[in-house]
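Omission of a single protein chain aside, the complex is shown with its protein chains in their original locations.
Coming up: subunit A.
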Amino acid sequence: MRVGMAPFVELTEIGIRLGGKEIFAGMNARLERGVSYALIGKSGVGKSTLLNLIAGYLTPGSGSLTVGGEPVNGPRRGTAFLQQELGLFPWQTVAEAVGMPLRLAGGVTDKKEIANKTAGLLAELGLEGVAGSYPAQLSGGQRQRAALARTLIGEPDFLLMDEPTSSLDAVTKESIQLLVQEQQRKRGATLLFVTHDIEEAVLLGDVIFLLEAGGGLSSRKTADFEGGTAREDIRFYESCIELRQWMNAL
């Protein structure tokens, strides 16, 4: 993480009320470019609300929020949000779904260009065999990959993910985690993801944010953990234990 540079994302004294309930008051956070952030916290503290705020789907009641130096006034070009429920449309094949963002905000009209870009990304994510399939015909892992491909096609510099692997079995979960990590590193994108999974937080996060009720945010770099952060490292689980202890101590 580079220190001293202007932050990529900056939340200053953010406050928001939803349905008459105060979710955050005076929340402050800074995210650096190219870093992966895991956002953890108890259910109902506002993790998804924070993602929706940063994505531009919600407007804060007070404070300021900037991404890439620009104030956020709605969805931003370059920010891509992978929702927990994925939001794949039942009537779009995988290729149609992945190509769609290029036609929309991407402004690409050349069908051949769209087809080439889509085919390239589908091959990269191991989806070339199901390009013509509808979501109902896919496995959970394939659906997750398709949604991830749709998120990545616009080459975003900022990825937001709400529990990207929560509905998957253990084997598929691991392959998706590795895919997310590989794509984030390859693209140098900033990643902020919500998870309830301690191992996922240690594996994918460079920094762990612990969100508390009211918007209190504590952070810790995974590099500072005594154990390792790669799953093949025997001391990986020591880091997980350390994270648990840190959470419980706060």
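The rule we apply is simple: a contact is a pair of C-beta atoms (placed from the backbone, for glycine too) under 8 Å apart; a residue touches a chain by one contact, two chains touch by 3 or more; residues count from 1.
Rule of thumb we're sticking to: contacts and distances are computed from a predicted model.
Q: Just by its UniProt name, which of "Heavy-metal-associated domain-containing protein", "ABC transporter permease", "Isoquinoline 1-oxidoreductase" or "Outer membrane lipoprotein carrier protein LolA" is the chain not shown in this complex?
A: "ABC transporter permease"
Q: Tell me which of A:R77, A:K111 or A:R244 is the one touching the absent chain.
A: Of the candidates A:R77, A:K111 or A:R244, A:R77 is in touch with the missing chain.
Q: Among A:A105, A:A230 or A:L250, exactly one should touch the missing chain; which is it?
A: Spelled out, the listed residue whose C-beta touches the missing chain is A:A105.
Q: Mind pulling the subunit A residues that touch the left-out chain?
A: Against the left-out chain, subunit A lists 55, 57, 74-75, 77, 79-81, 83, 85, 87, 89-92, 100-101, 103-105, 134, 136, 154.
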